[in-house]
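A protein chain is absent from this complex, but the other protein chains hold their places.
Naming follows writing order (A and B), and every chain is counted from residue 1.
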Amino acid sequence: MLTAQEKKHLATLIASRPPNHSLPGGFYSEEFVYRYELEAIWRRGWLFVGHTCEIPQPGDYVTFAVGDDSLIVIRGDDGKINALWNFCRHRGTQLCDAASGRAGRLVCPYHQWTYARDGSLVSCRGMHEDIRKEELGLLPAAVRQVAGLIYVSLAENPPDFDAAYEVIDCVARPQGLERAKVAKIVDYEVAANWKIVWENNRECYHCNVNHPQYIKANFDHYNADDASERIKERIAAQVARSEAKWAAAGLAVSHHHTGMVQFPDAERNCWYAANRTALVEGYVSETMTGQQVAPLMGDYTDADVGTMRIRTLPNMWHHASCDHAVSTRLLPAGLHRTAVRVTWLVHEDAVEGRDYQLQDIMPFWQLTSEQDWELCVHAQRGVSSSRYIPGPLSTYKEYNVDAFLRWYLHQLK
Amino acid sequence: MLTAQEKKHLATLIASRPPNHSLPGGFYSEEFVYRYELEAIWRRGWLFVGHTCEIPQPGDYVTFAVGDDSLIVIRGDDGKINALWNFCRHRGTQLCDAASGRAGRLVCPYHQWTYARDGSLVSCRGMHEDIRKEELGLLPAAVRQVAGLIYVSLAENPPDFDAAYEVIDCVARPQGLERAKVAKIVDYEVAANWKIVWENNRECYHCNVNHPQYIKANFDHYNADDASERIKERIAAQVARSEAKWAAAGLAVSHHHTGMVQFPDAERNCWYAANRTALVEGYVSETMTGQQVAPLMGDYTDADVGTMRIRTLPNMWHHASCDHAVSTRLLPAGLHRTAVRVTWLVHEDAVEGRDYQLQDIMPFWQLTSEQDWELCVHAQRGVSSSRYIPGPLSTYKEYNVDAFLRWYLHQLK
Partner (left out) sequence: MLTAQEKKHLATLIASRPPNHSLPGGFYSEEFVYRYELEAIWRRGWLFVGHTCEIPQPGDYVTFAVGDDSLIVIRGDDGKINALWNFCRHRGTQLCDAASGRAGRLVCPYHQWTYARDGSLVSCRGMHEDIRKEELGLLPAAVRQVAGLIYVSLAENPPDFDAAYEVIDCVARPQGLERAKVAKIVDYEVAANWKIVWENNRECYHCNVNHPQYIKANFDHYNADDASERIKERIAAQVARSEAKWAAAGLAVSHHHTGMVQFPDAERNCWYAANRTALVEGYVSETMTGQQVAPLMGDYTDADVGTMRIRTLPNMWHHASCDHAVSTRLLPAGLHRTAVRVTWLVHEDAVEGRDYQLQDIMPFWQLTSEQDWELCVHAQRGVSSSRYIPGPLSTYKEYNVDAFLRWYLHQLK
């Protein structure tokens, strides 16, 4: 993919980053870096697609596009989910252009080559007799599901998923995401490179001023430098109380930190994390009031379950409260453009208007998201300057930005 | 134009096509391939511009743009058609921006350099005395006309036109396109590479499901694999009856095939073809009803003349019935974009509303065109995938797609 000159240029760029500083500008403004990221990260790793509850029945499908690549993620006759490259094996025509739907068979609009839900070629009227139909099924892509989340990989040899499965399944299982339903999807296009969106996600240094609703519910913005003894005691008490309660309820807890969990782990190339985190006293849900606003999800019998959080690089984070869950999915849409989908889920039996109101479950994360996109756009504008130089990351508050950048640079090698 | 690296990349791409398969993806997604096509095909061959009846009088002109190149195609004082590069020889300013018009002289809007209709520089007030006006006429481009069709070449040394002239003139002459008038022009922008539009045109494998109106009037979609003995006999009878009648009327027939004529001929590098083809029994015009809907054109004295068809690579096909003619002109408008103009012509004396209705002459080819553009868009989306691989072409039904692709690859060498 890269020319010899580009490889050299990339190596120079990588070497030019001062430790614990933001990235040099070329990472945000060179087209060849973006092209290489598509290859080395987006067409290699595991990508979050959506929720199993979006395709409950055989034949239900969603399409999933990354750059010019499109997959059909469809539930087969056996109930298993298949990921199929969305082009006909005849002359390459895209089969499905709908975002979602239900299909008995996948029929190419051009010459009606017809494929079963597992991708096998069923008929191709008009072709010569010696065609090898068994070799002309839709190309499969790797697909895995865990606790109601669907992941695919565009790679022919995808990395291991099992370790991620164990961690996520253990923490997320009680949330009952398979027994959820989508309450709302909001799509955004953010005028910023995808890395800038992650950098934003990986610290709460910006929360105090920019996310007033978020910091009422969470302790994330406290760090060693600005948490007084009184606050530290308060957090410790709330965490201890919460974790004791969760342990009694059989809910897994992956860590004992306050504030933001360390993620990712660049040294061990760990792209996934899941944990349960205590909310501020008096909060049982990430809502504007902190109150429960929808029926309990999954296995929960008590609202006091904190937030169940999942992050998977390069494209997903997830915060679930007792009564609703919110996933955020990123997709690169150009050097300076990221497509973001935020999805709100509730219990599958909950009825809008009767059991919950969108105006209650949405604002907390809609505000947080939109406040962040605005910051990302400003960050992109600044790092595009020809004179921009990397600045220092706070060792108190931006250790996870540094971790993300080290993980990122590791992928390029 | 191409760097050494690009040349090597192109040779690899060409070599990577399996015989009788669709093209590898790079041909549809690499900018350098598109750039090279502009040079090797679009700035070398003969391009269909429009109809002589669009510029009947001296001074009548149309402008014709291919990428950033623009020509003025203007009828001179001697009645001959001139093709002139549309930029002033002073500082390069574009002279005409109208799509068509009538001009006494061509006057540059910037400094009023003034050119005659043959491109010679008549005046350039303000220049120093020793300027060589005779060397500063508008640059001429090669132009030819045949049976009412205007062709230009952007090449300094264009390929032979005479052989094409003979074939087209012989078949098209009775249609009387010089004595026609434009009834309607519809312009499209199709989000697909120009080759995909040709591939679509070169087979009727897709007709059965996608073009219900077309297959009622034509036999094109029948091939050796799906024409029963009864159908073969029926076609043979209709062809024999038609050709006998045409021979009696002095109308040339270039071939005796049913279905689609073989075109192009890659081995002999033949970029043109013309023939007269029988319509289905009961059809005398490519209209929704098959009935004649406008006055007979040209030399015809009987409606039963089948369809007169012309194709010239890289940018034109044409279907004429007894009462109207339809030309389709392609122009590349980007790697993934093709500008298409469909023009309907009728006899020059026909009066809209009295002698014909647009709603009668247009739907057949408007539907066929728009159905095809939709398919082309889907084809483009699919072949843009990073995992797309060429698929097999039906030896029964896509021999002309293969012929087109071989012709195309031949041009790149």
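To be clear about the criterion, a residue touches a chain if its C-beta (ideal position, glycine included) is under 8 Å from a C-beta of that chain, and two chains touch if they have at least 3 such contacts.
Remember, it's a predicted structure, so these values are computed and weren't measured experimentally.
Student: Which one touches the absent chain: B:Tyr28, B:Trp46, B:Phe87 or B:Tyr272?
Tutor: B:Phe87
Student: Tell me which residue among B:Arg43, B:Lys216, B:Arg341 or B:Arg406 touches the hidden chain in the full complex.
Tutor: Once the missing chain is taken into account, the touching residue is B:Arg43.
Student: Looking beyond the chains shown, say which of A:Gly104, A:Pro140 or A:Gly382 touches the absent one.
Tutor: A:Gly382
Student: Mind listing the chain A residues that contact the chain we can't see here?
Tutor: Against the left-out chain, chain A lists 5, 22, 25, 29, 199, 205-206, 209-210, 223, 225-226, 374-375, 378-379, 381-397.
Student: Across the whole complex, list the residues on chain B that are touched by the chain not included here.
Tutor: 3, 43, 67-70, 85-95, 97, 109-112, 126-128, 131, 136, 139, 154
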